[in-house]
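Everything below concerns the one structure shown next.
Of the protein chains in this complex, all but one are displayed in their positions.
For chain A:
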Amino acid sequence: MSARVLVGVKRVIDYAVKIRVKPDRTGVVTDGVKHSMNPFCEIAVEEAVKLKEKKLVKEVVAVSCGPQQVQETIRTALAMGADRGIHVEVSGKDYETLGPLQVSKILAALAKKEQADLIILGKQAIDDDCNQTGQMTAALLDWPQRSPEDGTFASEVNIEADKLKVVREIDGGLETIKINLPAVVTADLRLNTPRYATLPNIMKAKKKKIANVKPADLGVDVSSRLEVLKVDEPPQRQAGVKVETVHDLVGKLKEAGRI
């Protein structure tokens, strides 16, 4: 099989970090905050590597858009088994306003340039929860797009002949879908469990290539048509009141006119 898979990976604030809004309310604090690969993207990488292990694809290419730091994220994908990486350099103001539309344009351009047969992306990113990039990329390329998970239980992704065969669990049993390649697949949480990158692979990953590319080289304009006006925290939960005895509880309820 000579198929080539492009996997998009996004560097986001780590899932376990407590998010704080910047004092000027233009966004959230990202400086000095722990970042890691978007969990959905990890699942996408895992699926791509699995396909390679099943010998259904020949090469897995990991792509990320952003400043210098995203190279760490690409390295993680390489440590999980991707063959090479592409770093699309976007920094400063452009990075702050980078959204699904620009990323999907970049991915579409790269897919054509690299002659990819399959694009696997995470269904959504945990920072913006857009769930748009996969669909937009497919539309720009005029490729079919499928989420094997689609909110139901884990399934399989296989390549047979020139078609992508996807099996998913639905209420009544199993549904098997065949879609034409090339295609875009978006991975949801229960598709697989991403592997831990083991030390030998982490060492090997250091030697794998990451190519640098600018959006302009791909003919993509990354300016945004959206402007963030304000970012606020959700309203604070009001503290409850603790009482010592049942008497007190009844008293308080009476005071509040509840009984």
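The criterion applied here is as follows: contacts are C-beta pairs under 8 Å (C-beta built on N, C-alpha and C of every residue); 3 or more make two chains touch, one makes a residue touch a chain; residues count from 1.
Convention: contacts and distances are computed from a predicted model.
*Asks:* From the list "Vacuolar protein-sorting-associated protein 36", "Large ribosomal subunit protein mL43", "D-2-hydroxyglutarate dehydrogenase, mitochondrial" or "Pectinesterase inhibitor domain-containing protein", give the UniProt name belonging to the chain omitted from this structure.
*Replies:* "D-2-hydroxyglutarate dehydrogenase, mitochondrial"
*Asks:* Looking beyond the chains shown, say which of A:V17, A:L56, A:L101 or A:V213 touches the absent one.
*Replies:* For the chain that is not drawn, the touching residue is A:V17.
*Asks:* Looking at the whole complex, which of A:A139, A:M203 or A:A216 touches the chain that is not displayed?
*Replies:* Answer from the full complex: A:M203 touches the omitted chain.
*Asks:* Kindly note down the residues of chain A that lie in touch with the hidden chain.
*Replies:* Spelled out for chain A, the touching residues are 14-17, 34, 36, 193, 196-200, 202-203, 244-245.
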